[in-house]
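With one protein chain held back, the other chains of the complex are shown just where they sit.
Going by the order they are written in, the chains are A, B and C; count residues from 1 in each one.
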Amino acid sequence: MANPPRARRTRTTAAQKDRVGVWLFGAMGGLATTVFAGARAIARGLAAPQGLVTATPLAEGLPLAPLEGLVFGGHEIRRSTPREAAREIHAANGSLPAPLLKAIDRDLVEYGRRIVDGTLVNAGRGIEKLVADGEAAKPLPLREAVARIQDDLRAFMRKERLTRCVCVNLCSTEPKLAPSPAHATLAAFERALDGDKRSLVRPSTLYAYAAASLDLPFVHFTPSDATLIPAVRQLFEQNGAPYAGRDGKTGETLVKSALAPLFKYRNLRVLSWQGYNMLGDRDGVVLDDEENKATKVESKDRVLAQILGYAPHSKVAIDYVPSLGDNKTAWDFIHFEGFLGYRMSLQFTWQGCDAVLAAPLVLDLLRLVELAQRRGERGAQAQLACFFKQPIGTDEQDLHVQWHRLVAWLTAARGAPTAP
Amino acid sequence: MANPPRARRTRTTAAQKDRVGVWLFGAMGGLATTVFAGARAIARGLAAPQGLVTATPLAEGLPLAPLEGLVFGGHEIRRSTPREAAREIHAANGSLPAPLLKAIDRDLVEYGRRIVDGTLVNAGRGIEKLVADGEAAKPLPLREAVARIQDDLRAFMRKERLTRCVCVNLCSTEPKLAPSPAHATLAAFERALDGDKRSLVRPSTLYAYAAASLDLPFVHFTPSDATLIPAVRQLFEQNGAPYAGRDGKTGETLVKSALAPLFKYRNLRVLSWQGYNMLGDRDGVVLDDEENKATKVESKDRVLAQILGYAPHSKVAIDYVPSLGDNKTAWDFIHFEGFLGYRMSLQFTWQGCDAVLAAPLVLDLLRLVELAQRRGERGAQAQLACFFKQPIGTDEQDLHVQWHRLVAWLTAARGAPTAP
Amino acid sequence: MANPPRARRTRTTAAQKDRVGVWLFGAMGGLATTVFAGARAIARGLAAPQGLVTATPLAEGLPLAPLEGLVFGGHEIRRSTPREAAREIHAANGSLPAPLLKAIDRDLVEYGRRIVDGTLVNAGRGIEKLVADGEAAKPLPLREAVARIQDDLRAFMRKERLTRCVCVNLCSTEPKLAPSPAHATLAAFERALDGDKRSLVRPSTLYAYAAASLDLPFVHFTPSDATLIPAVRQLFEQNGAPYAGRDGKTGETLVKSALAPLFKYRNLRVLSWQGYNMLGDRDGVVLDDEENKATKVESKDRVLAQILGYAPHSKVAIDYVPSLGDNKTAWDFIHFEGFLGYRMSLQFTWQGCDAVLAAPLVLDLLRLVELAQRRGERGAQAQLACFFKQPIGTDEQDLHVQWHRLVAWLTAARGAPTAP
Partner (left out) sequence: MANPPRARRTRTTAAQKDRVGVWLFGAMGGLATTVFAGARAIARGLAAPQGLVTATPLAEGLPLAPLEGLVFGGHEIRRSTPREAAREIHAANGSLPAPLLKAIDRDLVEYGRRIVDGTLVNAGRGIEKLVADGEAAKPLPLREAVARIQDDLRAFMRKERLTRCVCVNLCSTEPKLAPSPAHATLAAFERALDGDKRSLVRPSTLYAYAAASLDLPFVHFTPSDATLIPAVRQLFEQNGAPYAGRDGKTGETLVKSALAPLFKYRNLRVLSWQGYNMLGDRDGVVLDDEENKATKVESKDRVLAQILGYAPHSKVAIDYVPSLGDNKTAWDFIHFEGFLGYRMSLQFTWQGCDAVLAAPLVLDLLRLVELAQRRGERGAQAQLACFFKQPIGTDEQDLHVQWHRLVAWLTAARGAPTAP
């Protein structure tokens, strides 16, 4: 008579073992919503896992967290619901088709119950204007804000009976944060927190600090430079959780880092590489604010010099074009010189839906850092550089070199023992 | 009294050691002329070696034949002079500037003296129409034609006191040659030669056979499929000379083989990859003939399936647009599917001068096969795959993988002892 | 007591006066389905009349047939239903959104009841392969086929109590029809019909002949050259109905005819104008057949010489790219020469949904030929040239000249008395 329960319990435990929490900072943004909806759609067999490297033969045999076991929650500063956010995406570009939304409607509602209020501490006007007047409650003192984030994370894990959880930063790009000695060491930073020095942090600094303090793996998917300041990285290394970042490589920069090596291989001198980017969604609104744009442009501009070994004349222009929605369109013009000084050109137009390109990378990354944690790796995960515009832990920008490093890591991980 | 002559002789010998013959089949075509003019311009310090891999730090320390020691000669079917050919290029696209032509005028004249009549055996209408009526003497029987080519090569080396010589096939693309059992083995092929079976060869078959018979390294830079038939390759392996081919990768295919891996890396499914190529020079005239076009299109169409692991809908269209001259312009459209089946696109326009892009590859290749021969390598040189659309000796089409193989070979070659 | 019925009857008559039949040959093709669905959506206030010239201030005050009074019927060779056809379009490119289809579902069903079997007489393999085996009944003798088409049209008008009806040819492009003396005069053609000379007609010849015989205005929207042969045009002139054609100008050619005048204005010599078109829908399948492609390419190739006054090197290539569906993508490259012979270029990429671009033109055209008939105009309506690639009744290809002619005609028509 006792057996059935036990058997069931065993099964529960088995399923339990595969359940992994995913905490999204910026939980109802276009990308977070696409990540969640896509993960559920694939888990329910409604869509193929197109776009995921972790769904290719390369990942076969790896003990990755199954998509169907991911439990999502997160912080968000805007008043909305995942259902509303998903419908907005459907209306804007059709990337979340109506039948899919219908099929995962209950999942969206449940997800909404696991989303709590985010912090707006020193978020900057670009982000603050996303929040309707009066909605942004007066921010708490820094130490209280951190404590609340930690409590939110602990509550989520407890309520969902999770032993493992990955944090992902998907918040809108923040304004650049002026470097400060307070960022240099964990001790200095803690004193700044104690002193409630708000101008020394952005919301994502607190999120990352909280994740590090709880020993949770962390993916920094946006360009914000305030997130993984040295002090926070020190805390990750100290506590032992792996992290990866920064700024998902999804569009123009992806193509750039695939194409630039060609010019090196052929000893063709790049004279100018100009990029003109247009985007129209909430990201565009935020980037239309010059403060935030500066962070983004800097993030895109480092690739060429590293790959080519010299810095050609180069500029990345970004404009907000509302009618495009999330369908980013970028035009790049490459002027180069060959044999006997002859000048030639290559130009390309990239038309891609940003959230559609980014969402599978987020799923890949959270599965891979989670695996890295079980494999006992800590700190910056340089083998994940191919996913980022500004890879942390390596200077390598060549997409192909980055890729082969990932392949080597996956090959090593396959079969190697991991923590239970 | 005897010393000065001796000293001079020693110096001559030293310089002699660096002299390497380069025999170009198709010696006054746009590419051959650019190769020669460029090599001389660089040798005389009039131009930087932009475009040559063998002029980058990668090749430092390698005992490569110096450009200033290359002695050029070749076969040609058209009546012209290198000076005239060079002026034609200058007028068409300015890639050989007037001051450069003036500075190497004597070199051009000397080169002209080392060019002899090529063969037109079964060359096909597209090529035959390049030769004015009556100019094409009745072709010799195959055995005599081969003997004459061998004599031409031996005479060149003897007259120029060369001990080493590399052959390069730069003839216009020939019509496809129907496969035959006579191509399968050297013995069968020699019987065909004895039987004067002209329909079983093209001019480049005889050129390659002659090179192999004299143990000369060979670079097959065009798409012609008649050149390195199995029988000829057998003769190369048997005699010991290295060879490399086929079809220099200079434009649209170069970009394609650099970009296609991106889609694999990101698990983005390529639905369609359409390429539209326009070119206007003599190559265009020849390709305007459907027979010759078939050879070219086939050569361009193999890249995607090998890199992606599946064959997307794909077509490479080629049109003759006289006003473009040698400035090839190609437009490629890539339609692909990502997360949740969403469709996106990438398009690029390549505007490059074909001879300018190809000439440094020819110089790289001839120096590298010559080095390979001194290093004792024989047969197909697969490490040179990155230079070709249809690499012989490997199926690898991924430009980056090809490149890293070349780097590995160069690294191994550096410092390793070579034949004197 | 008698008044209410009378009043109602008057109102009915008033409404009746606004009812105009629209008979579509090719009634369930992508274009016809979009025309019908769009007309109903606009009539029901579900969509703005974007894309219709007859919905702009230019048409204000003109006694055009209101969209809400259009009654659609037609001939079709494939087995399907308008609902199914509409869903196919929705799935392929989303141009008919799901809520719209739901709102007009009953309209679609009703439309289906007014569609009858078309003829396949000498339609050619490209079109015949659209029809499943065995479905294509053995074609009737020509005279019987014509009689059946006439009966279908009369029955439609009788059943729907229509006094006015416009016919529109939207059938897939037919193979070219060899010119014949039997096409030259009405008398000769009637003898051919009597003699059942099937090879001298295509289905659209019979459709146009039937329309002309019943004095119905006719819009020839496709490139087929068999439709408005001289004999049929003679019958239209004789009976008095106006007609317009040929081949709706919707994409690449539209842009070409807008841009080419620029080069004339500036005395810039166009050296080459190359166009590469890709399309993926049923049109593409049909055009993939070389017979049908020839008709289309010829239709696109006449614009430049007329506008520029000379014929530059020019080619229009068309390829079938299934993944694009109805989203035609065209790349054009224009190479031109300016001051002191300097060469420059312009290139453009057009990405447009063909049915979406064509459908409003069909609605404009049928309203305008219907108005022309009431204004007593007969024969070729040259003022509608701006809608066509091969305008009948004029050689003018300059989009701007064409447009100003239409404006002049509309201005004249405004206020001028028309037939009741």
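Quick note on the criterion: a residue touches a chain if its C-beta (ideal position, glycine included) is under 8 Å from a C-beta of that chain, and two chains touch if they have at least 3 such contacts.
Small disclaimer: the values here were computed from a predicted structure and weren't measured.
Chemist: Taking the complete complex into account, tell me which visible chains touch the one left out.
Modeler: Looking at the complete complex, the unshown chain comes into contact with A, B, C.
Chemist: Touching the absent chain in the whole complex: find that residue among C:A98, C:A184, C:L346 or C:A382.
Modeler: C:L346
Chemist: Looking at the whole complex, which of C:I115, C:L254 or C:A385 touches the chain that is not displayed?
Modeler: Counting the whole complex, the residue in contact with the absent chain is C:L254.
Chemist: Would you indicate which residue among C:R79, C:R191 or C:H400 is in contact with the undisplayed chain?
Modeler: C:H400
Chemist: With the missing chain put back, which residues of subunit C would touch it? List them for me.
Modeler: Counting over the whole complex, subunit C touches the hidden chain at residues 34, 37-38, 41, 47-53, 55-56, 95-97, 100, 254-255, 258-259, 261-262, 265-269, 337-342, 344-353, 356-357, 359-361, 386, 399-400, 403-404.
Chemist: Applying the definition given at the start, please give the residues of subunit B touching the unseen chain.
Modeler: Counting only subunit B, the missing chain is touched by 94, 98, 349.
Chemist: Mind listing the subunit A residues that contact the chain we can't see here?
Modeler: 271-272, 274, 276, 278, 313, 315, 317, 319, 321-324, 329, 331, 333, 335, 343, 345, 347, 349
Following the convention adopted for this analysis, only the chains that are shown with their structure count from here on.
Chemist: Could you work out how far subunit B has to rotate to sit on subunit C, using CA atoms and steps of 5 degrees?
Modeler: 180
Chemist: Which two chains meet at the most C-beta pairs?
Modeler: The chain pair with the largest number of C-beta contacts is A-B.
Chemist: Using mean C-alpha positions as chain centres, tell me how far subunit A is from subunit C in Å, no decimals.
Modeler: About 50 Å separates the centre of subunit A from that of subunit C.
Chemist: By the touch rule stated above, which residues of subunit B touch at least two different other chains?
Modeler: Residues 347, 349.
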